[in-house]
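This report concerns only the one structure given below.
A single protein chain has been omitted; all remaining protein chains appear in their positions.
And then chain A:
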Amino acid sequence: MKATIIERIEDKLYQNRYLVDTGRPHIAVRPHLSPSPNLLALTQICPAKCYELNEIGQVAIVSDGCLECGTCRVLCEASGDIEWNYPRGGFGVLFKFG
């Protein structure tokens, strides 16, 4: 059996530089009773793990660690599941290497 070390996403994001626009999140999840399949998929495929299921089975977002890739926008903006914008100029992730 091969050894598998599962690295925590929090540890990965910790290496990055961010300038968080406090109080002005750039992505919002539309209020819903139960999440659509695409919205549910974001809890798995978001590369920064911004989306999580809360205790009442709804998808919630904390966009502080967002890498601004746009995956959630491609999957969920057209249906209205989320509202997507870039952070204000200068804010958000600041890649040292890119």
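Descriptive notes on the structure:
The rule we apply is simple: contacts are C-beta pairs under 8 Å (C-beta built on N, C-alpha and C of every residue); 3 or more make two chains touch, one makes a residue touch a chain; residues count from 1.
One rule holds in what follows: contacts and distances are computed from a predicted model.
Look at the chain that isn't drawn here: its UniProt entry, checked against "Electron transfer flavoprotein subunit alpha", "Cytochrome bo(3) ubiquinol oxidase subunit 3", "Protein FixC" or "Sugar ABC transporter permease", names it "Protein FixC". Summarising the interface, chain A meets the missing chain with residues 2-7, 9, 12-13, 15-16, 19, 38, 41, 44-45, 47-49, 67-71, 73-75, 77-78, 84-90, 92-98.
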